[in-house]
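Just one protein chain is left out here, and the rest sit where they should.
All chains are identified by letter, namely A and B, in their written order; residue positions are counted from 1 within each chain.
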Amino acid sequence: MSRVADLLFANRVWKSVFRHGYPSNPRNRAEVMFQNVFLHIQSVKVFKRSLKVSATFGLGLILAYLFLLLTLTGFLLMFYYVPEVHRAYADMKDLEFAVSFGVVLRNMHRWAAHAMVLFTFLHMARVFFTGAYKAPREFNWVIGIILLIITLFLSLSGYLLPWDQLAYWAITIVSNLIRTTPPADIMGAGASYLVLGGTQIGQNTLIRFYVMHVFGLPAICGLLMVVHFWRIRKDGGLARPDESNIPLR
Amino acid sequence: MAEKQIDNMKSYGLMNLVKGKTPAIQKDPYEMVMSWPHLLFREVVLFLIVLTVIMGMSILFNAPLEEMADPKNTPNPAKAPWYFLGLQEALSWGPPVLGGIVFPTLLAVLLLAVPYLDRTRDGIGVWFHPKRRTVNILFAMGLTFWFGLIIVGTFLRGPSWDFYWFWEAWPVH
Partner (left out) sequence: MSDHTVEPEFSYDQFSRRDFFTLVGGVAMAGTFGAALVGSFRYMWPNVLYEPPKRYKIGPPAEYPVGVNFIADQRIFLVRGVYGLRDNEYRVVSAICTHMGCTPKWVQKDDRWECPCHGSQFNTLGVKVAGPAPRPLPWYEVTVGNDGRLVVDQNKVVTADYKLSI
């Protein structure tokens, strides 16, 4: 057994990737956290109270996972879906009936999207009811609200893509909403022209929503998520009661 | 960071009087554990739970897909996705500028301003702290109002956006 382990782990290649030993002692456990680019956004040590389920119910982490799942399933769905008005709906049917596991992937993407909107609200409620938006975390709350708005836009832009009745009329309502932005003749009409890529919902609208859905909004969302996480870390992790005593200058 | 701020409050020399506990002596001030394995284990477990639930739902329930988009034929009632139904409900009350632009913009600005409006230091990191009762009730009322609108828009609005109770059947066209 140990000879197999030596063969796998005690060689130059493995050690060139992981420069520390197995994390079985405090030193290596610390090294794991700050030598790994994916882990280093988290601290080496965490407060015991932060690990309690009731501290956050893991809502923020669930959101990050849903975003990851949506990215992966969305990536796979893009291989069969073509954003063209005569094809889009047929591609949805193909995903359902002609592509292996296509229907499961589409369902996952749809349900995870609904869950993400729901959990964003729950996460916001958690932060509010635990008073976790207070200094020095004010701006992270602001980023969180922007992420909430982006999540809604992401969800909405994805809503048009199946090109079914549900999609078409939901977007009709939204585009007419944009048209009422005062002053309606200039701002409203202009914004709606820009969003729809014309005066009515058509091919231009579909491709605009598609590009925003698969690249524009996820890129902004991902970027802001990184800032959001980074600031949690910089502000000392989860909000704790003993911070109430620290006066702020 | 917390440590730094405590550092700055030197325990020697009376600089000012601060309400707080005495600095911890000869004991670990914070109850901390290593992130590996305590945090990472929990994170992996949570990921498995999320994946299982989403996958399970996807196998059991199919996402809705209606007929192909048809500009000539508006479904009755035509509804936005559920998270916008509160907005759509508000839209049906008055001029669209109020319901569709002013109302959501006000909501967003109010939400963005929350940490700058409430600048007290009470109840950080505590669920439903008694000192925060008023703001908590206000926020809960806001949430109830928003989700109330969504429930009305989702379940209580039938053809032509008329009001129907849960138990009332929609008229057949």
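The rule is short, and it goes like this: a residue touches a chain if its C-beta (ideal position, glycine included) is under 8 Å from a C-beta of that chain, and two chains touch if they have at least 3 such contacts.
Just so it is clear, the structure is predicted and the values come from calculations on it, not from any experiment.
S.K.: Check the whole complex and report which displayed chains the hidden chain contacts.
M.R.: Taken over the complete structure, the missing chain's partners among displayed chains are A, B.
S.K.: For the chain left off this view, which of B:Asn76, B:Thr105 or B:Thr120 is in contact with it?
M.R.: B:Asn76
S.K.: Among A:Leu8, A:Ala98 or A:Leu194, which one is in touch with the chain left out?
M.R.: Looking across A:Leu8, A:Ala98 or A:Leu194, the contact with the absent chain belongs to A:Leu194.
S.K.: With the missing chain put back, which residues of subunit A would touch it? List them for me.
M.R.: Residues 169, 172-173, 175-177, 180, 193-194, 197-200, 202-204 of subunit A touch the chain that is not shown.
S.K.: Mind listing the subunit B residues that contact the chain we can't see here?
M.R.: Within subunit B, the residues touching the omitted chain are 71-78, 88, 91-96, 99, 159-162.
Rule of thumb we're sticking to: only the chains that are shown with their structure count from here on.
S.K.: What part of subunit A is in contact with subunit B in the complex they form?
M.R.: 23, 26, 29-30, 32-33, 39, 42-49, 51, 54, 58, 61-62, 65-66, 69, 85, 89, 92-93, 96, 103-112, 114-115, 117, 121, 124-125, 128-135, 137-139, 141-142, 145-146, 148-149, 152, 155-156, 159, 162-170, 172-174, 176-177, 180-182, 184, 200-201, 234-236, 238-248
S.K.: For subunit B, which residues count as touching subunit A in their complex?
M.R.: By the definition above, subunit B touches subunit A via 1-2, 5-6, 18-21, 30-40, 42-43, 46-47, 50-51, 54-55, 57-59, 61-71, 73-75, 78-84, 88, 91, 95-97, 100-101, 108, 111-112, 114-116, 118-129, 132, 136, 139, 143.
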